[in-house]
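The complex is shown incomplete by one protein chain, all other protein chains being positioned as in the whole.
Then we have subunit A:
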Amino acid sequence: MINWSVIIGIAKTHLLTKMKSTVTAALGVTFGIGAYITMAGFMTGLNNLLDGLTLNRTPHIRLYNEIEPSKKQPVSLYADFENTFNVINSIKPKESQKKIHNALPILQYLKTDDAVKGATPQLQTQIFYLSGSIELGGMLIGADIMEEARLSNIKDYIVKGSPEALRNNANGILLGAGLADKMTLTVGDRIQVSTVSGDIFPLKIVGIYQSGLAEIDNSQSYVNLKTAQRILGQPENYITDIHIKLFDIEAAPAMAKRWERQFDIQAIDIKEANAQFETGSNIRNLITYAVSITLLIVAGFGIYNILNMLIYEKMKDIAILKATGFSGNDVALIFISQAVIIGFMGGILGLLVGFSLSALIDNTPFETEALPTIKTYPINYSPLYYIIGIVFALLSTFIAGYLPANKAKNIDPVKIIRGT
């Protein structure tokens, strides 16, 4: 039978009389956990920010027609040249449409799929921006802007104006911030765009779009899908891209493959498109954990050391406790509870320190041209890290206490009392 109140009472007395060592050991845990919380919060906050920068505006799956050469060249169909070695120079891509065949039925079909959060049609085309005599090459994206706003965080990147303003103006354009700077244009001004075939079309600037990636801001603008179709002189079913957002991002590669076969179309999923990006995130996470675990292990060794010394000092006490009827397990529990008390106190304090440092970082101004929506350093306050922090504090102190406690458990009281 374990008498906890007695055991905790003895543990508490030991800790209180050795206040200095107790505080030192607890502070070790505090710094370990505090640093872990801060680092994890800051690093994952940064990761999420960077994820948001590219991943959130990348569709989970993008369907499009690739311009590519035919895999089967006509010569291979010709029976006379069977079993010969054919060399063809200067293969050209085959003549085909940029638009997705049967785009509207596909869109309808995708919208009924349970795994799909949303599917939006886009018309992407090369365009020239004209402002006086200046001619700038770029991209024009015709999109269903309200759907885009629902499915991605494009809203965050519209620094002037709003998606609604674009929807309400059939001749409106959301101009890239880089383009606006170059041509010294702002909301309310007019801009002329020219298609590749030379048709000129006037548009009114209803908003400025700044993604933070210069090459996009310097070339890309949004208009309504219908406007884009009108500029190109194409019918309503002329759609070059379908962007799909899924409920579960992990399903993207499998679904992309399925639709590629089903619709006879190119499908690229987010993992494929951002493979190197994910690697970066993973490595940053790995570094965060490596540093945090190192900190916690150092704290653990501190506790191990202090308890070891304490047990050495308390040899006689241990012998007396055993002689008066405390079992080896009781004695071990006394020392383990000391370790866990240190871990708990230090851990809770560590969580507070981590939270305060996070709040401090969260309120530190961080303004950069590249990230218009960001005013302070990013911090992730996920409770998961706080749970991991306190669990690790208790676990590491338990292990650090267990080893010396086991030693105390096995001390032979006769040897201590006889002084041999």
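Operating definition for what follows: a contact is a pair of C-beta atoms (placed from the backbone, for glycine too) under 8 Å apart; a residue touches a chain by one contact, two chains touch by 3 or more; residues count from 1.
Methods note: contacts and distances are computed from a predicted model.
When the listed names "Fe-S cluster assembly protein SufD", "R-phenyllactate dehydratase activator", "Heme exporter protein C" or "ABC transporter ATP-binding protein" are checked against UniProt, the chain not shown comes out as "ABC transporter ATP-binding protein". Only one residue in the set A:6, A:23, A:50 or A:394 touches the chain that does not appear here, and it is A:6. Of the candidate positions A:108, A:168, A:186 or A:327, contact with the unshown chain belongs to A:327.
Within subunit A, the residues in touch with the undisplayed chain are 1, 3, 5-6, 9-10, 13-14, 17, 316-317, 319-330, 413-414, 417-418.
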